[in-house]
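See below for the structure under consideration.
Just one protein chain is left out here, and the rest sit where they should.
Here is chain A:
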Amino acid sequence: MKAAIIVFPGTNRERDMKIALERASGHAPAMLFHRETELPAGTDLVVLPGGFSYGDYLRCGAMAAQSPIMAAVRAHADRGGLVLGVCNGFQIMIEAGLLPGGLLRNATLRFLSMDCRMRVERAGTPFTGRWQKGATFRAPMAHGDGNYFADEATLDRLEGEGLVAFRYVDDRGEVTPEANRNGSARNIAGILSPNLRMCGLMPHPEDLVDPLMGGEDGLPMFESLVESLAETA
């Protein structure tokens, strides 16, 4: 797997992401500064990691979405390349128009720093291949603006086309308002692009990939990516 992690000013989860990708693939990903204009040759996965790019100025992800490197990321996406965006990375993907909707301030106005539970809504994608549909797993979250919003028509389309990747659920795996800490529309935690090659989500699977971190609940996402690339190789 040739992965490239994009680093913006204010990104702070790039090393966590590197650990996760390295653990799953055995290869160190490239770290690319936002001023670059090209991805390393042969890059098959671009990761936009978490953090607070550009201090969340204007809107979370709005500035990063206009960075020089994003033209190359967009071209990579247009070629059907894999793109993963976590937390601020999800916000950047939305601001760049790679995924639909918007991420509003959490409904409680509180910054949420806690574990959540996600349910896999769409199995068999490059991001979820190692899970069964309906499987649940724990993931840390740390965000102030993760309240997923889209108009009803867009939400219906996402659901109808099976593009909801993950939903916030309670310990029994049920979709409840209590499990939906940030107030996201229809408990949506993560979504997919129509070609299933791009995924954005708010929680941080990369922060639970080693027993030393307190669990390996997030590892299947990265193993899924490695597996999907091995299949296409």
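Just so it is clear, a residue touches a chain if its C-beta (ideal position, glycine included) is under 8 Å from a C-beta of that chain, and two chains touch if they have at least 3 such contacts; residues count from 1.
One rule holds in what follows: contacts and distances are computed from a predicted model.
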item	value
"Iron ABC transporter permease", "Sarcosine oxidase subunit alpha", "Phosphoribosylformylglycinamidine synthase subunit PurS" or "Dihydroorotate dehydrogenase electron transfer subunit" - which is the UniProt name of the missing chain	"Phosphoribosylformylglycinamidine synthase subunit PurS"
Identified contact with the non-displayed chain, of A:Met31, A:Ala62 or A:Val175	A:Ala62
Residue among A:Pro100, A:Gly129 or A:Gly173 that touches the chain left out of view	A:Pro100
Interface with the unshown chain - residue positions in chain A	58-59, 62, 66, 95, 100-102, 104-109, 147, 149-151, 183
